[in-house]
Structures are given as structure tokens and as C-alpha cells.
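The complex appears here minus one protein chain, its other protein chains still in place.
Right, chain A next:
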């Protein structure tokens, strides 16, 4: 709690305490903590003298500002029309079956979270997804399986 307070205060010192500072502060929190917790939002509200609900409203508007804890690897599959027409549904089905979770969930070991997102700017090579900051394009179910296996192996050898 005290840490969050420090973090938010630092970000407010850096970005200011006006309405315009809200987004950079929220991005700063995500950068540090991956998601924006209830406590963090309350601190932001306090620093900017706005309501906590307003912070929540802004945070939930943007796909990259998370309000729930996420896994170590966040998979974001593009759901926008071009990727959809190129078969993002099959990609998601495959991911769900490999990871044994549904869309929006995190694996029990806390490693993977599966989400959808809006256009990633890779429409010409759809379907596309991001794993953390790494883009993957022209996906097929087979390709997806391989990519996930690669991450899983990486995790096992790291332990």
C-alpha cells in the first residue's frame, strides 16, 4: 500500500496533477506493476482530486490499461475485422485448448493470460497477436501451438 502511494506520488510529480496527467500516470503504473489495482486507482484519484470512479472509467476504456492482475505472458489477439476475417476465432480456439483457459483468463500457474485487443496495425499480415511486446503475425492454429510451446519450454528450462 505504502509502495503504491509512493509510486503514484512519484508519477504525479513527474506528469502533473491535471486531468491530462491521468493517462500518463496510469501508463506509468502499468509499466511498473502490469495492472492498476484498486489501491493504485484510489491513490491516483487522491493525487488528482478526482473521483476513483473517474479513474476506473478511464482505465477500463483502454485495452492496455489492465485493472486485473495478469500472467507473466500476456497474449493479446487482435479482434478487429481484418484479423477476424482471417480466422482469429480459430487462433483463439487453439490458444484456449493449448492453455486450457478461456478468453480473459489466466493459467493456474500465473504464466499466461489470454486477451483480445483492437487492431495492432498488422492487418496485412493477419491474424495477428502480441505476447507481451512481441508481435506474431500470419497465425495459423499450428503456428500458435508452436509459439506457445516455445514459451513453455523456455519457462521449464529457466527453472
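The rule is short, and it goes like this: a residue touches a chain if its C-beta (ideal position, glycine included) is under 8 Å from a C-beta of that chain, and two chains touch if they have at least 3 such contacts; residues count from 1.
Following the convention adopted for this analysis, contacts and distances are computed from a predicted model.
S.K.: Among "Branched-chain amino acid ABC transporter permease", "4Fe-4S dicluster domain-containing protein", "Acyl-CoA dehydrogenase" or "Iron hydrogenase small subunit", go ahead and choose the protein name stored in UniProt for the chain not displayed.
M.R.: "Iron hydrogenase small subunit"
S.K.: Can you say which of A:4, A:41, A:99 or A:120 touches the chain missing from this structure?
M.R.: Here the residue in touch with the unshown chain is A:41.
S.K.: Could you pull out which residues of chain A are in touch with the chain that's been left out?
M.R.: These residues touch the chain not displayed: 38, 41-42, 45-46, 50-54, 56-57, 60-61, 67.
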